[in-house]
Structure formats: C-alpha cells, structure tokens
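Removed from the display is one protein chain of the complex; every other protein chain stays in position.
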C-alpha cells in the first residue's frame, strides 16, 4: 500500500464505530493499545503530516482537519494521539536523508515529544553533536511513537548559549523512540488514553544533523505544509479536534434527550424548550466554528499550495479560528453535560468524557493566554517579541 | 436603467461613506430623508426582493445578505430600512397583474407594514373584498414606502372566522401607501432613523385579489426566492444586518483603540492584552457567523434554484444561522462598547449607535423565544404547531 | 463525642480532619466511598450529627455553622464534603414522633442517615406499616449509613400507585435500617467519586408506620431554624457550604499557582499577567457574592421561621441562592482550571478534581432547569408545587 492510495478521512469514518466502542478500554490502558495503533497506521492516519519523501501524504490542511475531526468524534484520546503523531511534519526540518533513518515503515512514522526546552544539550565533537540530558512532560503517544523530539538549551561547558538577541539558544533533537525512557506519569482525568507520560534522556549524544530549530529556521522539505510556521502546523493539526469532540457531545445529548426524563418530569428532555433551543443554537455555533477553521485554512493553503507564504495576518487568522473552535467547543460540551443531568455522570458515559477530554485539550500551552495575546498582536499588526510559539 | 444592470452590492459599498456621514441626520429625522431614499432606489437597493415581473432582481440569498451587510455597516437604520423595504418579496403572493398595479417605477417598489393581524377585515361584496380597519405598530419605512401590507382577522358580520383547525382566519392586505395613515410614534433609542411608526386604516375596502396568506399559501410568482417560506425570506433579509453592524463596531473599536488611552494609562487601548485578544476573538466569532449564514443560505438556495424545496431542517438551519448571527453580533457590540469606555458615550459616537441599533433589531418578534423554540423544534423534527412565523 | 458548647465547635472539630484529608484524596477516590476510618473520625467528632435536634440530644447547629463546616471539609476534599452534608439525615428525625425518634436513637446513637428523595420505590400498606420494594439511585454514603430515608409511592396490593386528592401519587418516606437494604455497586462516576453514591434496593422490606413520614406536606415535629421552614430548606441549608468550599479551594489553588508558576520562558510570575489579575479578582468577587447571598438568604429563612412565616417565596429564595452558589462555583472552578495550564491535568492536582467534582455536584436534580423554573414560578407568583421548595 502506498501513501497516495490512502484515504485517511474515509478510513477514520470507517473506524469510528470501533473507536467509540473501545474508548473505555483505551482510557483504562492510559495509552493506545498496540492493536489499535496498528489499525490506525494501516488506515494511513499517521501519514497526514509526514513528508512525502518519508512515505507520507503531506495532506492539505482541509484533509487533516477532516480526519482529526472524524477520529476525535469517535474517541477524543485517539483523536489527540493521531494529531500529535502527525507532528511528524517537523521531520521536514531535517535533511531528508537523515529523516529517512527514522522512517518506521510503509504505514507512516509516528512522532511524539515536545519542543519545550526542558533539556540541556552540551556541544560535543566541536559542534558535530550535542550530549543531551533532560526530561519532557506531556509526551502524548510516546508509548507507540517511532521518533521522539525534544527541545533543549544549547550549552558550552555547561553555560547556556545566547542568540544575537540575548535569548537562550534552543534546538530540537530528534531521537529514536528506543533512546528515551518513558516514565509512567499520565494519571489524569482528561485525555486519559493518550499516554502523555514524561520522557527523559540522559547523556544521549545526538548528531547535529539530527537536530533542528523549526521555530526559527525554514524547513528543508519544500512541501506546502512545511512552509507554514510550526505554530501554524500545530493549529492545523488541532483544528478538527474540538469540532469532533463537541460534535459528539451534541450527538450524545440529542440522542439521550429523546428518551430521558428528569425526575418528576412528564416529558422527554428534548421537549424542554431550554434544551431544544440550546442544542440547535450550539450546533449552529459549532458549525460556524468549523466553517471558519476550514475557510481560513483554505486561504492559507491556497497561498502555500501556490508556492507562496501566508502573511502574518493570515496565519493569525487561522490560529484565531482554531482558538475559536476550542472556545466554542468547550462551551458546547459544558452545556451538553449540564443539560444531561445525572445521566452523564457515569464514567462510561460519553458526555462526561467529552467534557473532561475537551477541557483537558484546551489546557495545551498553544492556547494559553500568552499564545492568545501573541495571535492577537500578530493579527493587529502590533510588535510581537520572538517566541517559540511565534505565529 | 433595468434591474438586471443593477449591482446593489457594489452600489451599497459605494454609498457607504455617505451613509456613515449622514447617520446622525437620519437619526434626528427619525426616518429616511427623501433624498436618501431616492439614492437608495437609484442604487437598486429596493429591487433585491422584488419579483422580476415587477422590475425587481429576485436576488439570490447571498447577494441579499451582502447588500444588507454593506448598508447596515455604514448606517444600521438605513440597513434596516433597506431590508424591510425588500419585503416587497411578499408581492409574489399576489397575482402578477394585481401586483403590477402597485409598481412604483423603474427603481424598485418599497414595501412597509406588518403581517401581524392587528386589524379586522369584514367580508363584503359576497367575498369579493374586505373592509379593513386597524392599526399596526413598527411599520419601518412607512414614510417612504410605495406599498403597505397589513395583517387582519377575517370577520363575517363582525364574527372572526376560524380555520379548519380552529385558529383565527388571517389574511394580509396590500394597500397603496396613500391609503394608510401614519402616526408619529417612533421615538426610540435604537434604529431611530427607520421611521417605524404606527400606521392605520379605517374602513378601507380591499379587493380580495389584493390580499393573500403568505404564511399558508404558495406564492404565485415562481421565482426561487418565493419558494421559501415567508419566515425564511425574512431570515435571509435579516442575516446580513448583524454582520454589518457588529463588523462596524469592531472597525470602530479597532480604530479608536489605536490612539485612545484610558485615564492614567501609559499605553493605547490596543496594547491592552484584554482588548487586543477580545477584538481578534470577536472578529473570529463574527466571521464564523457570517460563514454559517452564507453556507446555510447557499444550501437552501441550491435547492430552490434547482426548482426544489428546502426541507424543514434546512429552513431551520438557515433560521438558526441568522439567530446565531444576531446573538454573536449583540455580544460583540456590547463588548466593543464596554471596551471603548467613556469615548463611546457621545450620541454621535458610532459605537453607541451600534449598541443601540443591534440590540433594538434583536427585539424583532422573529427572534423571540417563541420563534427560537419553533426553529429548534423544526430542526429536531419535533411536532410544531402551526404559526404565522412557521419555519 | 465532643462537648458542643462553643458556637463554632463543629468548624473547629472539622479543621484537623480537613487538614488530614490532603493525604487521603487518592484513597477516597480509589475506595469510591468515604473510607471507614474517616467515617469513624467524622462520627466520633460529632460531625454526622450537626443537624440532630437538640430536643433529641443532638447539637442542632445553627445553619451558618453547618454552612461553614461543610465548606471547610468540601474545600479539603469535595467527596468528603458531599458525604458529610448528605450524611446529615439525622435532621430528618425532626419529622418523626419524638418518642419514636428517641427509640431509634437509643438503638443507634448519633446515626448516619442517608436518603433518597426520588420516589423510586413502592410501599403497600399493611396493618401497621408498609411493605417496601424498589431501587433508588445515587444514595450517597449508603455503605456507611445506619439508616436510609427512602421516598416511595403508596401503592395498592396490586402494586398500582395510589392517587391523592389532586390525582398526584401519594408519596411518603420511610426510615429503613441499612441492614435491610441491598447496596448495588453502581457508583463509577467521573466526579464526586468518593461519595459511594450507589443504588440501594429494597425487597419486601417491612416498615412500621411510626417510621414513615410525610415531610413534603407535614411540618417537622421539632421547631427551630433547621426544620421550621421545610424539608427542602433543610436540605438546602446542608448543601449551601459545598459550592463555597469547592470554589474556595479552586481560587486558593489559582492564587497559589499564579504566585508560584512563571510565564513560559520568563521569570515573571503568572500573577503579573493582566488577564490573571482580572480573572482572579472577578472570580473571587463572585464567590464572595455567592456566600453573602447564602448568608442573607439563610438569615431570611431563619427570621421567617422565628415568625412562623417561612412561606414559599422566602424558601424559594434560599433554594435560588444555593443554585446561584453552585453555578458560581462551577464558573469559578472553570476559570481557575483554565488559567492554570496543563499541570492542572494530573489526577494529583486539586484543580482537576475540583473541576470533576463541581460538575458532578451541579448535575444534582436540585440544580436542573426544571427546578430553576419552579423557583421562577414562585418568584412570579404563579401556581407551583410549593412543597418542592
């Protein structure tokens, strides 16, 4: 099977029923079970962001959004693992020959890890390599990843380097998964099945060509997806997630409300005008958010597909669309959960999982107040200090 | 000039600067000044909803939305008057030969009035006519309308008739504007310039063929626009309004915030992270609302343009998109007004006018709790009792 | 049992237990019910008898003392706080004939009495009582309770519910010894995990008439602020402290995180973020308003009880104040949770527990739209089932 023949969106939809049925098992395992990873790989769901030179699809933004939405609707943890696994897009910042050494096989290469510079890399061999030691949190998918990335501060003789602007000198190391240790730390309420454990390395020597600075350098791969900034790549990967999870919550509430009656009530919940109007209004808000994400992603995509570059304002527009989708999605799941009453309490009730999972996802640093300010200032044309999550 | 040659959207955009400059004058006049009406007519802005057989454009939904948005952005009162004037679409429910007698000239025919059955029409001449007496409130544009419609309860010997279902027998009369009396009642805070006075008639004999029941009968005209239900026609006409007014509020705030400083503050308002993030987030929400309205309008339009009929769910989807646009728009103008502080207080400050105008428009009965429930129940496939504003 | 002299004895008794709960949150969630040692500590400290009438030998705390005590424990651990408040069912003994209540207490001193107000069972009258059958959901604390107060519809021998004058089913409530009930292990929830809110079932349980009450329509046999208004007002007084405690905890964690954590890539504390300052003070203020309203609303009910005039409107306003507190606490928790970033995700982090617990508590039927509208009808002076406030 070649990547080109894959139809990840169709495959995701075909998998949906099985994913929904297995959600509790995934949650209990606190990671994606190996058999499930195999099915996701076979479906091409780990080829969306991967460079073509590495067997990936380099999917257009719209396809990525559709695929992530479909998986997240069935099981948010799996949806999250899929979108994080496709940060394999960052392999585009390595020399293709080097990147190829990480390739896992014909069904895609799964990346995990974190650009956060929570390690140190001492310059060795006169700059030909770095000896990296550190620990990263929130490494979603690390239990099934092929490649792991980890941000580090460059040191010489233990002294952190500085850029021309005085900022710490940062790089990102790409490692084989078997080079990192996984620490079983992922005991959480939301996105429980994503296996987002801590990972660490100690004194691993990483050749310089296995490192990159995606947030400051251009990608080596020429593909359209890689002419986006890393933050924009993330915002494309994230965009479908809230649409899927909140859409699921609405489906669940609508289905529940057709039959459930509140204690002492003579009518099913859906006959409650407050519930009926909220469901329809929330569906409108979520559809609107989905259209915005797709419209702005298409505008950006039209630029890069034509060989150009999106303007900062266009990148900020796409980011603010993803932020909007998360904000609307969180409100929608909260309202759905509340409307459902005690029926949503049980730990196998999908509605409470939607609540936990979407609120957990919204805690990602890409959606922090700092990031929002950066997006806003970029959109408004104000001065924006350099940052790892630069828009 | 023929209607076909008209470009109301382009014309609206060309008029925008003049409309914005004249807004205070319109507000003080509490109606559209005659010279302005002449310009709007010449621009073709009163031909959007009018049947082709009467010299109108029968504009596609998307064009109506664009035109209303553009005018409302420049001056909400004028935008409202334009959209209400285009309820000339309801002339499609009259026999074309009869409707032609109402035609005002080559630049469109302006309709005003209300379907609310706040008059009585006694059957006379053995059913060939009705003697109508009553008074209608909120007749926006009545000071410049060519045709006035008014709902009435059919009576025989003073006794209200009943439908087969036991509901009151209602009809709508179409009258020449000079047949109704205008009462100077429009003293308001919002949409002040729309001249939405009360109108009345006393013992006016209306031939039966000058009456119709748009909310229960099919239109006589075959055009695509007239295969929508009257409520759907209204929702198309309304949809651009909140997009324009709230968009204007964002423009005004963004422009103000570039220079204004709060008392004791060392930075312009736009440097306030709370203001910057809110402006960008609100722009996203409003853009999303606009995309939703257009997407759902296009779906409905694709049906009618192909000679078919939209399903109840599709009509409800369009209605809920317009409701969403009003809800988002109201929140946006409220936030913009609040962020601007005392700068927005002056009665010639556009921001406070946006606040008053959009909140006033949102009070229209089409957006009432009853209407929202009807829209929701229609969308959810629940039983919906018959109503004038049936979706 | 402590000597209950100081007006704040209950709060003082709760404080050391609450302080120890910090190390027990994982146990409590794992057990899915309040662990036995904690049950015994609460009981020994007299904390399960806050509402036991003075005339029956109990401390009969003032409503505000109950509020503060429940808030203190809920702040430490929401499941423990919920177990505490829902375990105040000995207050329902005020609706029993005092002699009967005295006999019950003689057999079970300082009892923990759980309850379910949902009329999910049927009771067929016998010569001297009822035969009870049914299954009641969400009976928090059923595993450690001595008795359970269960609502049931009075039924004829064929099992058909009997209708009252207005056509509505006739509902009564029975005190049933826990030993006569089966607990079904059903409580696997996302929030309030440690409350043991399992289903309980009764099968042909014989209940003597003297242990059956009609608290929806009959007044308590004992006067005083806790019982003098209505059974629902009693419940609302027990519940009021819960949202205040959980909300307080969330804001304490928010402020502590804001002072401790730095903004990414800087040495600047999160507290210097303008959005954090804005959100924190608004959240603090709304939680303070919620508390101020509860204090005022409870005060109004107490005052009305003193005048023997605790009519539906004043009771409805107390209920509305508790709804307001719960809604406010949920918003406050969300604000705090969102501001504190990904580190709030871990099970060990109090904020994610606050998040799950407040959402679970807010799903209680007392906070449903139906309940809110009922309060609205009373506010508007429309006909309403005033026995439900």
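Here are a few things to note about the model shown:
As written, the chains take the letters A, B and C, and residue 1 is the first residue of each chain.
What we mean here is this: contacts are C-beta pairs under 8 Å (C-beta built on N, C-alpha and C of every residue); 3 or more make two chains touch, one makes a residue touch a chain.
Just so it is clear, the model here is predicted, and its values are computed rather than measured.
Considering the entire complex, the omitted chain makes contact with A, B, C. Of the listed positions B:49, B:121, B:190 or B:310, the one in contact with the omitted chain in the full complex is B:190. Across the entire complex, the residue among B:97, B:128, B:202 or B:365 in touch with the chain not shown is B:365.
By the touch criterion stated above, the residues of chain B touching the omitted chain are 137-138, 185, 187-191, 262-265, 272, 274-275, 334, 337-342, 344-349, 352-353, 355-356, 359-360, 362-365, 368-370, 387-388. Although one chain is not displayed, its contacts with chain A can still be listed: residues 272-274, 277.
Looking at chain C, the residues touching the absent chain are 255, 258-259, 271-272, 274, 276-282, 284-286, 288-290, 292-293, 295-297, 316-317, 320-321, 323-324, 369, 372-373, 375-377, 379-382.
Just so we're on the same page, only the chains that are shown with their structure count from here on.
Mean C-alpha positions place chain A and chain B at a centre distance of 43 Å. For the pair chain B and chain C, the distance between mean C-alpha positions equals 51 Å. Among all residues of chain B, those that touch two or more other chains are 273, 277. Residue positions of chain C touching 2 or more other chains, listed in rising order: 275.
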